[in-house]
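The structure's right below; bear with me while I get my questions together.
Rest of the complex left out; these chains stay put.
By written order: A, B and C. Residues from 1 in each chain.
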Amino acid sequence: MPDNGASAKAAPAAPGLAAAQETKRQRTRAIVRAVGMLPVLLLLCIGFHVLSDGRFFTGQNIGIVVQQSAVNTVLAAGMTFVILTGGIDLSVGSILAASAMAGLIVSKFADFGPLWLPVAVLTGAVFGILNGALIALLRLLPFIVTLGSLTAVRGAARLLGADTTVFNPSVPYAFIGNGALTLIPGIVSIPWLWVIALLVILVSWLVLKRTVLGVHIYAVGGNESAARLAGIKVWAVLIFVYGVSGLLAGLGGAMQAARLYAANGLQLGQSYELDAITAVILGGTSFVGGIGSIWGTLVGALIIAVLSNGLILIGVSDVWQYVIKGLVIIGAVALDRYRLQGSART
Amino acid sequence: KELKSIGISLGSLGNPFFVALSKGAEFEARKTNPNVKITTVGFEYDLGKQVTQIDNFIAAGVDLILLNPGDPKAVGPAIKKAQAAGIVVVAVDTAAEGADATVTTNNVQAGEISCQYIVDKLGGKGDVIIENGPQVSAVIDRVVGCKNVLGKNPGIKVLSNDQDGKGSREGGLTVAQGYLTRFAKIDAIFAINDPQAIGTDLAARQQQRTGIVITAVDGAPDIEAALKDPQAAQIQASASQDPFFMARRAVQVGVGILNGQKPASTVELLPSKLVTRDNVGEYKGWTSDRSQ
Amino acid sequence: MSEPILEMRRVSKSFFSIKALRDVDLTVYAGEIHALMGENGAGKSTLMKILSGAYRPDPGSEIRIDGQPVQISGPLGGRAAGIAIIYQELSLAPNLSVAENIYLGRETSRGGLLAREAMQAGAGPILARLGADFTPQTQVANLSMGQRQLVEIARALHARSRILIMDEPTTALSAGESERLFALIRQLRAEGLAIIYISHRMDEVYALGDRVTVLRDGTLVGSLDKPDIRADTIVRMMVGRDVSSFYKKEHDPSARPGAPVLAAVDIADNSRVKGCSLTVHAGEVVGLAGLVGAGRTELAHLIIGAAPMTSGHVEIEGRAVSIRTPGEALDAGIAYLTEDRKALGLFLDMSCLDNINLAVLGRDAKFGGILDRDKARDRAKRAFATLGIRAANVGVPAGGLSGGNQQKVLLSRLLAIGPKILILDEPTRGVDVGAKSEIYSIIDNLAKSGTAVLVISSDLPEIIGICDRVVVMRAGHIAGQIRRDATSPLSQEEIMALATGTEQLDA
């Protein structure tokens, strides 16, 4: 907590000065918050680089890491919207599976094969809007609604493919799954998956920080009744954020389908929601709502991907990977708490 | 005695293998009695859930339980309970202690032929990775079979066998990406099932690594397609299973026991056949209808 | 006075089976300050929320603006009808900046993008007009209660409405801030706005009100015009009886001086409290006055261990004690009544019974942890009787009581402990006259029975009315203290002088 006392006292004497000081302190804090887990991420990268005899920081491996983080980044971006309003979306993994199934099934029809991408994204959006409608209009708890749709949509995903793996080795736009965008031929290229993820982050940032809707999302998370009294259509905001989360889960499904050329209603996207939520929380977004930034989410998603990649790279066995991942997550948050000590609580 | 009602508990119904299994069981059951009531459930690799399902089958009063046991030993007590209620229990795909009969692919042999193919291809010399999966008995057996073969060839070096490809394309892709970065030279990869093999191939193609022999076990529809696909040239073989037939046999055996015909041996091991790029044309696959 | 700008006719409001308002009429003219008064729970806020569109009235109710019947559906409807409101419960989003809060719900945008700079520029002049000492960029979470109240007021002003409703706007404001607000309100009146002003402070109503309307139990009692506004009349209308001798001070420590019970010695934290010492004797009521943000609450928090102190120590009955948590403070005999009843005091979902007994459950328990339910029930019933808490029974959730009754429940919790030292932080904030006088007599009785009482209050008449001695804080320091004696009673001017630092008095 800043000392209002001091600023209040100083104000009459030199209001400009006090205000400037206050603004500066705030800005420092904002940077600390935004930078967030970046130090942890860097530490992990360097650690893995050393332990893997310099295999981590190679162009190829970095490419792999960002590619592996892409789908989770997209899901976590949607989750950020939801958590900013103080909600949660447990159904993203199931929605991803259903969307991928719907997309791949459409892709097999020669006539409208290329439509599979919008179909996948729309499928996701529709499920998301259903979630949002239940939460906003019937005033049900987000946790229970999305827990219900976690199960129900999973069932729908399985029904779509009659419980088999749908695969299409010649799915249109497959390049987004495995190709890379060449910037300087032969030297710099970025995996398309990562390009999409970055675009999603950028657009999310624009929406959250540069539009009226963004302010309304933060307001609903900060104080829902105040938002309602200020004339904000809280229900519309809620339907929007769950819609976005669903839509991005649909996009994630499309990305996964393009990457794997296949989808399975049961196996795809299992417990992705936990990874997405972890990324958001690691990124410093508060569960209570109203506080957080999309850039933090990006860092959080990268931490998770680096952890998975690095542990395999240095040859840690599967079992120990579990143990270490769990401890790193707790450790990272504890470190963060320690670092932020004294500044705003989350 | 007529088969009126049958309960089937399988690993995971989202897995095409088990779907083929359930189709086979259904086909055979309907053949014996067109009005048979069939309940098929997946236990999602949760032992507790499987025992619960068996209890529910007992309550529902089924005549026959077809079981893909979560663990060869651990479901023993539950099986006893079902048998005490007068229900015949047949295990499929994985052996189960105490079951009236077991029909399964010889998973050890499947691992053996799949890895023997690698040994032959490499001429008995090279660096091989065993890409492991979820530690269920079928997977454990395949790895045992593979190790049997590789162990006999001193020229073969196993680089790693402790990563879990989760039995899925995605898991295979992720694990293989790590492997390919970690090891500069890999001659062959044995994946414990088909989806992992395909994921592994995708990783290799992405990193433009060639000359890796990838083999697997299952003979699933997607590996069939891969074996015919010139782009997936590194996927070279899969030791096939025949879930449809396996389930039919299991139901046949079960109905036999219901009518007092004890099978010759309680365990019936169905041999696995290796499907390669050369013979994939003749492979009948899982989904083709066979009312043989 | 020509045509009324606002007429409310036969307005009723039920919450399910509960009738909060019954056929209330209210007429307001442009260019007047209309004070709305009534006990806690009389329905004042409910009536205003109907006007602002937060609640929908029952069918049969009628609202006319400029003689035209209007349907106010939702907050946007209220705004469209030219009505702005400052709610009693602060309704700001703490995570947003001041400017964003002022513009919440009608942000300016340019080409679809948020025009943040324009909003900040627009908020500046309004804040300046209110004499705010913070910038539009500041995050609301970093503001004190008083500063937040200013943001609410700024928001209402920014709406440029014709009817401005203020529901207890000064509860969190210091005397200085209140004065500035009053000047502003008068200026707005001169500009022709109609202002509906709700307050429990009688002096404010005298100072501002052109007319007064009194509600009781959801019904209209009547209205008074300026010449008829007199304390006894209003109080009788509100309470239904006479409230005599408002401030009660029968105890007299000078007759029988007690030993020093609580001594804070040079206490400081690293930010808001900078080396404060004070002493409270047995049977004495000491006031702690100061402007909002002077650090009074923080000092109390340091004494009871709710915040860590960086230097100094606390002495109880002459012995230095180490208090690191509020639990240890209770063990040492210090009980603290928080200024923030809802956030830091009550458990709104728990019954009054549990709320009252919470601090002594452990002491009463049988077999080292089993609740003694009979004892608890007796205690709660006794508290209801002695403090006159009005609720159906001791089992109702505390959140369902009106403000004054909630305050009494909280007070009963502290009294149940039977503390040696009682620190009361704004004990009558938002409490109606009837309840106030009851609380004063409780304080007086405690002092008579030898308890050392420290009262933190921003209500100077209250401090003067009930305290034996006043310690004044300014910007984290003790600015001085004033003792009451037979010849010179405490004076508001002296305290203000110390609090604002315009005059240095010696203690």
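As a working rule, a contact is a pair of C-beta atoms (placed from the backbone, for glycine too) under 8 Å apart; a residue touches a chain by one contact, two chains touch by 3 or more.
Source: prediction; values computed, not measured.
What stoichiometry, expressed in the displayed chain labels, describes the complete complex in this file?
A x2, B x1, C x1
The working rule: only the chains that are shown with their structure count from here on.
Does the chain-touch network form a line, ring, star, complete graph or other?
Contact pattern: an open line, chains touching in sequence.
Hey, which chain is the most central one here, using CA centres?
Answer by centroid distance: A.
Centre-to-centre on C-alpha atoms, which chain is most distant from chain C?
Centroid comparison gives B as the farthest chain from chain C.
Averaging over Cα atoms per chain, report the distance between chain A and chain C in Å.
Result: the chain centres lie 43 Å from each other.
Averaging over Cα atoms per chain, report the distance between chain B and chain C in Å.
Those two chain centres are 72 Å apart.
For chain A and chain B, let me know how many angstrom lie between their CA-based centres, rounded off.
Roughly 35 Å, centre to centre.
Write out the stretch or stretches of chain C touching chain A in their complex.
Chain C residues touching chain A: 52, 54, 74-76, 79, 87, 91-96, 100, 104-107, 109, 112-114, 133-135, 137-139, 141-144, 147, 271-272, 293-295, 298, 475-476.
In the complex formed with chain C, which residues of chain A make contact?
Residue list for chain A touching chain C: 1-9, 11-12, 15, 18-19, 22-23, 26, 209-212, 214-215, 218-219, 221-223, 225-232, 290-291, 344.
In the complex of these two chains, what residues of chain B are touching chain A?
Listed in rising order, the residues are 12-16, 19, 42, 132, 160, 162-164, 167-170, 173-175, 177-179, 181-182, 195, 198-199, 202, 205-207, 220-222, 225-226, 229, 231-232.
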